[in-house]
Structures are given as structure tokens and as C-alpha cells.
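With one protein chain withheld, the remaining protein chains of the complex are depicted in position.
Now for chain A:
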Amino acid sequence: MYVAVKGGEAAIANAHRLLADRRRGDRSVPSLRIEQIVEQLALGVDRVMSEGSLYDRELAALAIMQSRGDLIEAIFLVRAYRTTLPRFGYTRPIDTAAMQVERRVSATYKDLPGGQLLGATFDYTHRLLDPELATDAEVATPEQREGDGQRMARVSEILAHEGLIEADGELPEDHLTGDITREPLEFPMERDIRLQALSRGDEGFLLALGYSTQRGYGRSHPFVGEVRIGEVELELDVPELPFPISLGRIRVTECQMVNQFKGSAKAPPQFTRGYGLVFGQSERKAMAMSLCDRALRAGELGEDITAPAQDEEFVISHSDNVQATGFVEHLKLPHYVDFQAELDLVRRMRGEHEKRQATDQTETREAAE
């Protein structure tokens, strides 16, 4: 006998209790602390800050803990919190040339003003599992030196003197920088909006698209002009004060991709650029972002749009992993009303189909006799 399914409320409450239990795991193992995640899972924290669009290590670490290490779920938690925060204003553009650089590499010059700084990188490590980590062995203190406080010119500024690389480009005087968290997206979009969307876009999605341009789907002949990681100062203009006030420092990763360009009807032969900027340390994301940014400038530069990575609506509409995961996973929700409607239609069409076949067979038999 069918009894209408009641008790959804109790089921949900019980499911969440079980979830809390599973999150904590074996009680005889000490619980993680937020600062352990901040300190020791720092790149995961950076990704959550970057795609969650909220620079707060502790909140990102809390989200990672709460989501049991599911980073997209953690990004979602952070987004849902940030959206409720009030806006006090917009900072001045950050000056990455004034960055306190921790790492900076260029693939286009052997040496350049400011030099190459390897910093903390997985590059050139041999990917051999290190069993010592499991023993909590002592870790040596690294070599360090004081920063010299000198500006480190960005590689695009160095190339600019020859006029062979396109300039930063300028927006009209009265252009107010857009805000994708406050205005609905509209296509086609300006580059400022597009870069914001890419910066919070899913790392895996942008990585795959960037990769696709390297394999010929919208090829852009890229070179890493430079990647730099370090802290920059945030400054805010306050109406009552004649000078900007400092809000503090954030760590960012910036990538300037330099792309060969043979020229088109719209632009002369020159090096063009793709740009990537993300919170924290994530070269992979910043590089993928700069490849996608360059690919998406196809229209502006008069190139043919032939590949997925060049298609603004396709890329930007599908780059947000919080949206994507929500819509894919909503297929779990009940759809039985619609399924019933389709079931009814298929039954009727199947009935007609069988009737038709039956009459066809009778006719064939009659014709044969």
C-alpha cells in the first residue's frame, strides 16, 4: 500500500547529522585546526579564495574543513558568505610593478632587470613520494634575504620601449570598471568584465581551454612574458582625505602571456598579450587564464573565431564552477512530474507505432496472398 512519503524534514536532519559525523571521522584522531589548513594546505586555501572571490585565509580554511576537502563545495560556501557582505568601495588598481616579489620567472629573456627568482615552486622537483613527511621530521629553514623595496618593472614595460608589443590599452575616460557580482553579465562584454569572470572561473575548465589553444584550437603562439607572485598593497580613496589610505597587502599571482601576432585588418604585426591575475599562489590558473584571455580577444584583434576557447559566450557562461556544479547536480532533485508527462507521451507514441506496424504487416500479408 502506498503511503505518501512524509518525514522529509526528519530525513534531512538525520542526513546532516550523519554528514557532520563523517566529516569529523574517527574521534580518536585529533581534529584539524583552521591554522593547520591555512599553513599546510595553503595552495588549496588560495584556490578557494581565488574562485570564491574573497581574500580571507581563515574563512577559506574553515570552508575547506567544513566541505571535507571538496574545494568546489568550499568555494561555494565562501561565495554564499561573501555575497552578503556590504560594499564600502573599490580600491585603486593594484600596482604589480611595486610588488614584493617572491617569485618571478620570464621565459622570453634569459636575464632581465630584477632578475629571475625561482621562489617556492614545484618546478624541477622530482615527483617522488616523500615518506619522511609522514614522520613529522624536522624541516630545514630556508635561505632568505630582505627585500630591497625596488620596483620590478613588468616585462611588458620592458618590451614596450621597442614598440613591438601592444600597450596596456586604455578604456574611455568615463568608463567605470564593471562588477560581475553586482551587475548581470551581458554579451558581448568588455575586457574588464571578462577578466573578472575568468579570475573566478574554474581552474580545471580554464586549464583545459588554455590547453586546447596550444593544441591548435585557436592557436595563439604564446610565450610566458613573465609570471610573478608576491604581495601588493591595496589602497582606497576616501572622499574626505586628499591621499589614498592603505588597507593592507594581499598575495597575488600575475601572468603576462606574450603572443606572436601576424597582424590583421584591425591591427599591425606585433606581440599581443593575454593577462592573468588571481589571489594567492596559483601559476597554473594565472597562466590558463592568460591563454583564455588572449584567445577571447580574437574579435577585438580581427582574428577568425573558430575554436571554443575564442567563443566568449561559450567560455564565460560555463566557467563558473559554482553555477556548473549546481545545475549538473540539480538533476538529483525530483523530476517526476515532468517524467510523468514524458512517460505519457512515449506510451501514446509507442501505442501508435505498434498499431501502425500491425496494420502494415496485415497489409503485406494480404498483398502476398
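Methods note: a residue touches a chain if its C-beta (ideal position, glycine included) is under 8 Å from a C-beta of that chain, and two chains touch if they have at least 3 such contacts; residues count from 1.
Just so we're on the same page, contacts and distances are computed from a predicted model.
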Record-based protein name (UniProt) of the chain missing from this complex, from "Na+/H+ antiporter subunit E", "Alpha-D-ribose 1-methylphosphonate 5-phosphate C-P lyase", "Inner membrane ABC transporter permease protein YcjO" or "Na(+)-translocating NADH-quinone reductase subunit B": "Alpha-D-ribose 1-methylphosphonate 5-phosphate C-P lyase"
Contact partner of the left-out chain, one of A:G115, A:G147, A:P188 or A:G204: A:P188
Sole residue of A:G149, A:P239 or A:P334 that reaches the chain not shown, by the stated touch rule: A:P334
Positions on chain A contacted by the hidden chain, ascending: 1-2, 4-9, 11-12, 34, 58-59, 62, 76, 79-84, 86, 181-188, 313, 317, 322-323, 325-330, 333-338, 340-345, 348-349, 352
